[in-house]
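Of the protein chains in this complex, one is absent; all others appear in place.
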Amino acid sequence: MGARYFGAAVRRREDPRFLRGEGRFVDDVTLPGLLHAACVRSPHAHARIRSIDAAPARAMPGVAAVFTHADLARWLKPLPLFGAAPPGLAAAVRFDVRQAPQLALCKDVVRHVGEIVAMVVADSRARAEDAAEAVAVEWEPLTALTDMVAAGEAGAPLLYPEWGTNVAVGFSHAIGDAERALAAADVVVEETFRIQRYVGMPLETRGVVAQWDRRDGTLTTWNSTQVSHFVQQGLVAALELPPHKIRVIAPDLGGGFGTKASGYPEDVLVPLAARALHRPVKWIEDRREHMMAAAHARHQTHTIRLGARRDGTIVGLADRIWLDLGAYNVWGIVLPYNTVAHLIGPYRIRDMTVDVKGVVTNKTPNAPYRGAGRPETVFAMDRAVDCLARRLGVDPADLRRKNYIRTDELPWDFGMPYRDGNPLVYDSGDFPAALESALAAAGYDAFRREQPALRARGLWRGIGISGYVEGTAIGPFEGAHVTVDLTGRVRVATGAVSSGQGHETSFAQVAADALGVPLDWITVVGGDTAAVPFGVGTFASRSGVTAGNSIADAARQVRAKLVAAAAALLEAAPDDVDIEDGKAFVRGAPASAVDLGAVVQASIPTFARPGVATPDFEASAYHHVPTVTYASAVHVAQVEVDPGTGAVRLLGYVVAHDCGKVINPTIVEGQVHGGVAQGVGGALFEEMVYDAEGQLLTGTLMDYLVPSATDLPRIETVHLEFPSPRNPLGMKGLGEGGAISPPAAIANAIDDALAPLGVRVTETPASPARVLALIETRRP
Amino acid sequence: MTSRTVRLRVNGVIHAVTVEPRRTLADVLREDLALTGTHVGCEHGVCGACTVLWDGEPVRACLLFAIQLDGASLTTVEGLADGDRLHPIQEAFWAAHGLQCGFCTPGILLTAKALLDENPQPDEQEIREAIGGNLCRCTGYHFIVDAIAAAARRRTSS
Partner (left out) sequence: MKPAPFEYFDPRTVDEAVALLETHGDDAKVLAGGQSLVPMLALRVARPAVVIDVNRVAGLDGLRQDGATLSVGALVRQRALERWAPERAPLLGTAIRHVGHAAIRARGTVAGSIAHADPASELPALLLCLDGSVVARSRRGTRTIAASEFFQGPLTTALAADELVTETRWTLPPAHAGWGFREMARRQGDFALVGVAAVVTIARGVVASARVVIFGAAPTPLRARETERALTGQAATATVLADAAQRATAGLDAVSDIHAPAAYRVSVTRTLAARALADAAARARETA
């Protein structure tokens, strides 16, 4: 079996349609008789619904229906919840978890601005919006909880009175004895770091199109989702239909980033409307809705203590962590525990204690977004390390050199589980090598030498480092199905969903190698529940490992079937038959080569003869991935600060990363760039802002600042390759990594630039106003 | 609202469409002319996904009402390729991995075309400024800038 394509920088096969504007995104799906939906959303952060009068709306031109909870009560089950602790984790950590049900249409109470109260369906989106305005809702506003720390204290008003608390996820955990270690430390730094609420903000908003077929009682729905099988499962419950009667198709996605990997009310509302009306229904989220209704993310506060000996050896840490979960705890232990599992990162630390409170507030629910807790936790840790370096009077690079886990110390067993319940053990990588590579590529030493002269010239430039170790490719599996057709061409179907990662190319590369066919013989179909019965979806940097290995498994099985049939056709022993370049041949006898299409056709019975073999050239595979595999990286950022305005300019950015064996290096590099760009957004620009009444102040892209081309420098990527021992392809996940370290690296660089003033950046985004305020309090 | 019939010349072909005043050019291109390559990302003029060319200049299709454009000459992304042959800018993006999800791509391609038509030899800063009004959430702009620079070099060498 060849490795002709694996590792090759093949240009992407899906590109021509996107370049031509012929992609098919959910809003490009059009059906005869299509109706359009618009939602009536709560303007209040917390309110009781006294009454809803939809009659004026129903009377408006073009309106087909207005649905409130009362109209669909029979079908509205609580929306899916995630994040229960797997057995291995629940055995080690005592979680206090509370999850309240959320209904697709609010019945009595709304708990965040943007929650849906009614859905209007009309002959155009514009007329649906006109009618939505005419739905008369009588509200009784209630007190809104907006401060997670205050809401997490005893005595705070309760969002869910039956809980007796607003802490939806509470736990403590320790390894070693951090308090003893900190008490014995020569130096302890303590600081509170605030990471803001910021979000995925894919350029394409969400959308759902649903079509009900009365003839055979089936539903087809196109949904801009990263998790078609999860959506299907949700519809099984809502529609009370078996899965094979529900087809969920994820079309081309204009970005996902985790925002489209959550379960949403519209997933079920649009299909319910289509079935009730016997007309296809389309709902396309507009940007204003997206800001208030699509999942929010991040939003953590860490009060961290980090202790060290005078020689720079870090001896222990304690961290109190708050997460603002929004109005519903949709994701259970996922974000809080991810945060804890990634706190220590590449550092040699055996003594850690954490106290975690995930608190509900009257805001849009929080869900995993590119990094999912890791950027926040790395910010706390790497900022604390730099504060420690400053206290000890050592260079932050040297402090990391001293404390990074070395390769001879791997595998490194933390003595606690990962989120999947299996032991958290770093399996591979070379963190010191990543550090040295990143520093060298960034010209760190030369920068340090020049820095005093730059300062003397009035240039406030700084350099900052951050590194992470990331559990990637969470399991437990991904579905893949491979089949060969009458001409020898191949269809690969998988539960993975591409939202820009280039699956149609990278998975074809894997399959082509495993089968022995040319790359362009392969078509990859993702995210269609009709094409592969069991699947999970794309998030958590998992699809290369999970789908890649399943595809390889299934393709190998198909190859074996082709070899057997070809052997029968060629009257040779299977062991003597090979497949290469789409042809089967007897090894050593090139003239025997026969096209795979001919092998398939020869297996089909005719009147004259039976087939040479059963014409079964398909296979499914669900490669078991019990636990994650560890990718890692070090980032170095260079900034220049304008001390008169607080403006931070990014001069350069370097990433030295290991993501194991790589299918397509160019796709990998693009993923790193994109992740870094989002991390830069979090470091300097992006913030979802609520006021004290729970009103969302950042309601459009005029206020939520996505970085543009003039805000980002070129990004230099250094590739390291330490194959994963945990899957046959040796791969690790990489989609999220780029987004993890930028806030820490950039904040470290800002502190470094302003070192003569002793400024300490403790919250992001490091906006000009915040940076200038720090400067002005320190300037003599 | 009184509808009106307007004639739009899109990619060289004249279409007559009857439109209500409040329908944007973006929606009319997508729905009435089935030219879905122009994408809608924000409907308030910030993201640039809806960018088309009007007499060769980039404009936001979400900020124009189709009823305003009687007689206008427009280029959408569908007008770039010549049958099977991709436009050199499209080729450059393909070669440089200048796209990931593809949602921002049509707007960026047209903006790049307008840039190179006016300034055939832009430096990196000029390229970044020219696409500064086109948001991309996937690429970090790195390979997009490379693609446009490559397209510029190809133009001058051909």
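The letters A and B name the chains in turn, as written, and every chain counts its residues from 1.
Just so we're on the same page, a residue touches a chain if its C-beta (ideal position, glycine included) is under 8 Å from a C-beta of that chain, and two chains touch if they have at least 3 such contacts.
This is a predicted model, so every value here is computed, not measured.
Participant: Which listed residue (B:Leu8, B:Leu33 or B:Val59) would be found touching the missing chain in the intact complex?
Facilitator: Among B:Leu8, B:Leu33 or B:Val59, only B:Val59 touches the chain that is not shown.
Participant: In the complete assembly, which of A:Arg13, A:Arg125, A:Lys583 or A:His635 touches the absent chain?
Facilitator: Residue touching the chain left out of view: A:Arg125.
Participant: On chain A, where is the contact patch with the chain that was removed from view?
Facilitator: On the side of chain A, residues 125-126, 129-130, 133, 286-288, 644-647, 685, 687, 689, 697-698, 700, 702-703, 705, 707-708, 710-711, 767-769, 772-773, 776 touch the unshown chain.
Participant: Hey, which chain B residues sit against the chain that's not shown?
Facilitator: 1-2, 4, 20-22, 24, 43-45, 48, 51, 54, 57-60, 62-65, 67-68, 111, 114, 129-130, 132-133
One rule holds for everything that comes next: only the chains that are shown with their structure count from here on.
Participant: Find the geometric centre of each of chain A and chain B from their Cα atoms only, then give the gap between the two centres in Å, rounded to an integer.
Facilitator: Comparing mean C-alpha positions, chain B is 29 Å from chain A.
Participant: In the complex of these two chains, what residues of chain B are touching chain A?
Facilitator: So the residues of chain B touching chain A come out as 20, 22-23, 30, 34-44, 46-47, 49, 76-78, 80-81, 86, 90, 93-95, 97, 99-106, 109, 127-129, 131-145.
Participant: Where on chain A does chain B make contact in their complex?
Facilitator: 11-12, 14-25, 27-28, 30, 126, 200-205, 252-255, 257, 286-287, 499-502, 666-667, 669-670, 673-678, 700-702, 706, 708-710, 712, 714-715, 738
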